[in-house]
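First the structure, which I've put down as structure tokens, then a few questions once you've had a look.
Only one protein chain is missing; all other protein chains are in place.
Note that the chains take the letters A, B and C in the order they are written out, and that residue 1 is the start of every chain.
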Amino acid sequence: MSKSAVLLITCPDQKGLVAAIAHFLFEHGGNILHADQHQDAELGLFLMRVEWDLAGFALDFSEIAARFDPIARRLGMKWRLASSSHRPRVAVFVSRQTHCLVDLIHRYRAGELGCEIPLIVSNHPDGRWIAESCGIPYHQVEVCSGQKEKAEARQIELLDENRIDLLVLARYMQILSPTMVARFPNRIINIHHSFLPAFSGAKPYHQAYERGVKLIGATSHYVTEILDAGPIIEQDVVRVSHRDGVQELVRKGQDLEKIVLSRAVQWHIENRILVYGQKTVVFA
Amino acid sequence: MSKSAVLLITCPDQKGLVAAIAHFLFEHGGNILHADQHQDAELGLFLMRVEWDLAGFALDFSEIAARFDPIARRLGMKWRLASSSHRPRVAVFVSRQTHCLVDLIHRYRAGELGCEIPLIVSNHPDGRWIAESCGIPYHQVEVCSGQKEKAEARQIELLDENRIDLLVLARYMQILSPTMVARFPNRIINIHHSFLPAFSGAKPYHQAYERGVKLIGATSHYVTEILDAGPIIEQDVVRVSHRDGVQELVRKGQDLEKIVLSRAVQWHIENRILVYGQKTVVFA
Amino acid sequence: MSKSAVLLITCPDQKGLVAAIAHFLFEHGGNILHADQHQDAELGLFLMRVEWDLAGFALDFSEIAARFDPIARRLGMKWRLASSSHRPRVAVFVSRQTHCLVDLIHRYRAGELGCEIPLIVSNHPDGRWIAESCGIPYHQVEVCSGQKEKAEARQIELLDENRIDLLVLARYMQILSPTMVARFPNRIINIHHSFLPAFSGAKPYHQAYERGVKLIGATSHYVTEILDAGPIIEQDVVRVSHRDGVQELVRKGQDLEKIVLSRAVQWHIENRILVYGQKTVVFA
Partner (left out) sequence: MSKSAVLLITCPDQKGLVAAIAHFLFEHGGNILHADQHQDAELGLFLMRVEWDLAGFALDFSEIAARFDPIARRLGMKWRLASSSHRPRVAVFVSRQTHCLVDLIHRYRAGELGCEIPLIVSNHPDGRWIAESCGIPYHQVEVCSGQKEKAEARQIELLDENRIDLLVLARYMQILSPTMVARFPNRIINIHHSFLPAFSGAKPYHQAYERGVKLIGATSHYVTEILDAGPIIEQDVVRVSHRDGVQELVRKGQDLEKIVLSRAVQWHIENRILVYGQKTVVFA
């Protein structure tokens, strides 16, 4: 597969946006592979993702930004350029439940995820076996009561050493500090085991059981300072009945969690997500 | 189709329950058509629905209760007996949006619902055409600001005159008074246009749009004194995306509402729902 | 809502397509409302739907085609131009089961469908009540054994008189002749009551019951000469179990049929469907 480039653009909606972007690509011989756009009429906002073939494109990838910049300035764009050959560096955080970790690792090994996973961080030893079976370093950083700061200092050290681009909380059962969150704006993906905004906070399956819902869900979202309130990336649900106790809800939910988290990670890696306000646009 | 009888039973879980019930039916020549049971281990509760053929049954339907009563007393049962040939009398309440009403009426006409619908009550004229096309009386009871009591008095008069067993709120956008709710315990079914407990209260589609969820839902539930907190009967969801504005959410949601409400009404009519605590068991 | 125009384009994939189209719109002051495109890499095909505001557009709607034609010729496009204010004329064909008809009529009355429905045609009287409640002429054209040609001649007469653009087979249980099909290429939408290609032909719910499937489906598709093999527009499924006899499959399936058919009709009316080969692209 040849290399491609992706432009992600957000700007005030106005006439001529598509023409300007398409013309820029065409004049340098770009063959558009995928293009998707969205207007938020209420906010007067235009969002676009365009991906084109770098084979036959007149500009080097390294030149594109400088050449596109004047257009972007003229039209008031916030934009980001990415290369399909760039593999972001992902750290996976996990606690005792390893189903999401194992799922991600298998996808990674199978070549489904276009990223590097240079390390796994956990406050428990449970995921070590799968990490070791793949030769990925597994760092056990315990989070002792009242000493979260110390643990986080070590985590940040590890993330810095490994030049991490994206943090995936694959059922990591600790709340990150605002400092940590601020270091990775829209670059921490969490899986919450309920259909948010229902059942935010602790023990959502217990809450769902108590309420007697007929469907349970899972939600992947970017982490912000406010617990379980960040922009939602993906959600899914599965049917349950009175026959399902809390244990069955947990089991059924875990199958959702794996899928809902892995979709979010994949879309992030493939530069398919644009965040605006408290929402996402996913050009999937 | 021959007539059948249904027993709905709730009691403390204990040995010999099924044996006692099955023996009672067998000794009078009953052929069980369907039986379903559930144990709530946490609460030590046993719930059962059993339906049997009245053809060849040694007891007249009118005798069954008296004969079953001693068994029920001995085992501490709360129970209810129903005949499949009994058609409960249902009143449908509706406001301006008539999609649920039209859906129910069509099912009623097509013979899907084993009930009578002797009247429709509305605070608006919008549903009159469909009522009239079927010859069902349509009572427009306006609910003027500050005069809800007066309107409810008229509604209760209508319900009494028509000996109503079940009230269906098919997008009726008024909150019933505690008095009204108390007259029909577990016999008022409402459709709420969100996946409860997310987005309870007013304008749930607007709330869902603001939050940026990726699925929207609908919930049918029994009405209790606490708004949108009654026992959930059925829920379903449909996928949405950033492409869907509030209007599209409303449209997609309406298709859910029709299905989720009609399932609840049908199950109620067929005596398939047992309420315990804040939950339902649906033997569907 | 102001008027908008839609261009639907199919052509060989090549560089500069988007630039050419976007430039054409921009130079005449067009504000793009929605744009969606698809490349079929295997076939080297480019498909696009672009919708723009006619308010502020420099060309009259009647002038657009002539002005766009040179671009289309140069790039080898097959294309179609539509105005959002044009309401296509739709004939609904139905037999004895009226659930899809009632559903379409309610959406039509509620203003959901941007079309006219000047007539309903049926080989049975069952749908007359709903037609009459809305004042839509209901033509009962009986299809006697061995006299299908005669019936079809009458149907074509009715369709011609009413200048019909789209034929919707809302559970019309007769097979149309090749002549009839040829008169409305990609303009006859049928609802088949199974998940095609499983269970094509007669009595699909019976077939599904015999096979013991755990989900049943419905499929809306354009009608071609080959039975149940036309391009699929939409499909959906619902879960069933051993508890569901054929009657329950029919009931559950009918809820699917209504939704799956109405989506297809709406997308067609909104010019969201492009057919290529035996498939559709739906820009929904």
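Basically, a residue touches a chain if its C-beta (ideal position, glycine included) is under 8 Å from a C-beta of that chain, and two chains touch if they have at least 3 such contacts.
What you see is a predicted model; the values in this text were computed from it and never measured.
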Of C:A41, C:A66, C:C144 or C:A202, the residue in touch with the unshown chain: C:A41
Among B:A19, B:A66, B:C144 or B:A202, single out the residue that touches the unshown chain. B:A19
Sort through C:D103, C:D236 or C:D255 and give me the one touching the missing partner chain. C:D236
Interface with the undisplayed chain - residues on chain A: 98-99, 102-103, 106, 110, 112, 129-130, 132-134, 243, 251, 255, 259, 262, 284
Chain C residues touching the chain left out here are 38, 40-42, 195-199, 210-215, 217, 231-237, 241-243, 245, 277-282
Residues on chain B facing the left-out chain by the touch rule are 13, 15-19, 22-23, 25-26, 29-37, 39, 239
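Throughout what follows, only the chains that are shown with their structure count from here on.
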Touching chain B and chain C alike are A
Same or different interface residues for chain A and chain C, judged by whether over half of the residue numbers are used by both? same
Find the chain most remote from chain B, comparing centres computed as mean CA coordinates. A
Between chain A and chain C, what is the gap in Å from one C-alpha centre to the other? 37
Cα centroid separation, chain A vs chain B, in Å, comes to 41
By residue number and range, which residues of chain C touch two or more other chains? none
